[in-house]
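So that we are looking at the same thing, I have put the structure below in structure tokens.
Yeah, one chain of the complex is gone here, protein chain that is, but the others are all in their spots.
Let's turn to chain A:
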Amino acid sequence: MYKILKKKQLAPAIYLMEVEAPRVAHAAQPGQFLIVIVDEKGERIPLTICDYDAGKGTVTIVIQAIGASTMRIVELEEGDSFADFVGPLGHPSEFIHYSPEKLASTRFLFVAGGLGAAPVYPQVKWLAEHGVQADVIIGAKNAGLVLLEEEFRTLTPHVHIATDDGSKGYKGLVTNLLKELVENEGKQFDLVVAIGPMIMMKFVALTTRELNIPTIVSLNTLMVDGTGMCGACRVTVGGKTRFACVEGPEFDGHQVDFDEAMRRQGMYRTIEERKRAIEAERAAGHKCNIGL
């Protein structure tokens, strides 16, 4: 059992939890993820790692209640435990293998959409610990959903906020802010790392292709075991089938077949659930740009 030591609400339906998991904390590196199971009847849910402390033996996750399983998880309180907490999984981010010279000379931009702020955080933190102050765009629907802003500001002075409704920072999509930074503010980037909803990563990749900036994305596919034994997470990258759980989750964003990945993500969404989700989104004032 893996005990929850701390629980904090970050935004409506979004919670941060610090969990006792010494082995995972000891081994975790930026870019990796884990799988949790809430209890005996729970499913295996992939989650990103937001932070880890080998000394304390703790791992921090950020989770949004979006379905039946995640709702059950956010009902857990401090002192409760997860039945299972497996990881770290996947490859660490490639930049942790860079030479000190390459690290110092690379200009990084991280684009964090929504919950994507959580997995971006340990990457920016690792870089800060290695003397690199990366640029970070935090994108959200509105000011209330901007995650981890203060935490990012302690790591780097270059934090940019974009909200769909303009209630905080730049008004508009992260892709527009990205273009704005490059084209109008004279910023130059050697590597963009985009993590967030699949649709956001797709459009960041399209934007950076235009701008000719290499781009890494972290794919949040469906997963079952997360260890390479089932292929539920398979994606097409550069025309080849890859398993996101063991060969990723980070891939070259310009090589990913996002349309296929998004379609496969919806495989277990029943027609009823889809309808309900779309209705709820529309009622909340969301205008869908991809025609759902």
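The definition used in the following text is that contacts are C-beta pairs under 8 Å (C-beta built on N, C-alpha and C of every residue); 3 or more make two chains touch, one makes a residue touch a chain; residues count from 1.
Simple rule for what comes next: contacts and distances are computed from a predicted model.
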| item | value |
| --- | --- |
| Per UniProt, the name of the complex member that is left out, chosen from "1,2-phenylacetyl-CoA epoxidase subunit A", "Nitrogenase molybdenum-iron protein beta chain", "NADPH-dependent glutamate synthase" or "Multicomponent Na+:H+ antiporter subunit A" | "NADPH-dependent glutamate synthase" |
| Among A:A11, A:V24, A:L47 or A:V159, residue touching the chain not depicted | A:V24 |
| Residue ranges of chain A at the interface with the undisplayed chain | 23-24, 27, 32, 37-38, 41-44, 68-69, 72, 83-89, 224-225, 227-232, 234-236, 241, 246, 260, 263-264, 266-268 |
